[in-house]
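And then subunit A:
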Amino acid sequence: MCKPDSLIPLIGVITDIKTETPDVKTFTIVDKEGKKAFDHKSGQCAMISVPGVGEAMFSIASAPTNTKFMEFSIKACGVLTDYLHTLEAGQQVTIRGPYGNSFPNDLFKNKDMLFIAGGIGLAPVRSVINYVFDKRDDYGKVDILYGARSADDLVFKEEIMGTWTAKENTHVHLTIDRPQENWDGHVGFVPAYLGELNFKNDKTVIVCGPPIMIKFVLEELDKLGFKKEQIYTTLELRMKCGIGKCGRCNIGSKYVCKDGPVFRCDELDDMPEEY
Partner candidate 1 sequence: MPLNPNSSFTPLIVAFCCNWCSYAGADLAGTSRLNYPAQIKIIKVPCSCRIDPMFVLRAFQKGADGVILCGCHPGDCHYSTGNYYARRRITLFFSMLEYLGIEKERTHLEWVSAAEGNKFASTMRKFTEQIHALGKNERLEDIR
Partner candidate 2 sequence: MFKMAKKDIPNMLTLLGESMDVYAPVKKGKLTNFEDFTEGAELDIDTLKTVKSPKDFFLPQVENLFSATSQGKEINIEAKALRDKPFVIFGVRSCDVRAMEILDSVYLSEPVDKFYEARRENGIILSLACNEPGQTCFCTTFNIDPAHPNADGAMWVINDNIYIEARTEKGENLVKLISKFLQEGSKNEIVQSQTAIREKLNKLPYSDLSLDGLEGNQLLDLFDTPQWEELHKTCLACGICTFICPTCQCYDIKDYDTGGEVVRYRCWDSCMYSDFTLMAHGNIRNSQKERFRQRFMHKLVYHPDNNKGEISCVGCGRCVNKCPSSLNIVKVIKSLAVKCNV
């Protein structure tokens, strides 16, 4: 078990790599004994590193109810992530965590849920979605609004089509930015689609995606009459230690690695706009 205070990581083994989109792969990671490296809660993150290449924080995409392994959906967009994409199953990496707070899944009980995600932002949200589905009776109606640049950029496609759409009392709304062949679904940006769908404003909302999408989604939710206390989002900044000491991921006096990454939207009002 990795101690949270330690900068010394555990060894993790990549047991499976699944290509989600041209630039996103999902890595399944266990510890050396083949077990889940540590327990986690929805929304928490872990530091994954390849010594000599780099170390970075990734949100854990699998649900806490998955006790066998952890999954990380990683987009190739930097030195470490590009390198991770070249790896093969069986490769060891280092892993430490879990870091950060989490989505208050218990508070959401019996509520109707609305999940809004864009692009790779579905990864942390997926952890909650699968948690909700694993305890389906505890939660109300589920709506998932998910958009990406193109149909090819939608992550977890199989899971969305195969599993999520089949769940009872659940609606999945997919959208892509621009029309393309073989796509008969909705076309348009997520915030616009959100307005069109005109959800009832008694739901609890979880939003994650690119900062610009979050910004417009929040405006749209406001128009629909949602209160900030109903909306949760996750933030991301550059991190090094994961324990609120290295001093770079702060927004005002809050450290994203320790006090975040999950914030209720009314909390953001008290924080400087530096994220």
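Keep in mind how these were chosen: all candidates are chains of the complex that A comes from, given by their letters.
Here is the rule we go by: a contact is a pair of C-beta atoms (placed from the backbone, for glycine too) under 8 Å apart; a residue touches a chain by one contact, two chains touch by 3 or more; residues count from 1.
As the structure is a prediction and not an experimental result, all values here were calculated from the model.
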Worksheet item: Given the candidates 1 or 2, which is the one that touches subunit A in this complex?
Response: 2
Discussion item. Using the touch definition from the top, list the residues of subunit A that touch candidate 2 in their complex.
Written reply: 3-9, 11, 51-55, 77-78, 81, 88, 90-94, 210, 236-238, 240-241, 243, 245-250, 252-253, 270, 272, 274-275
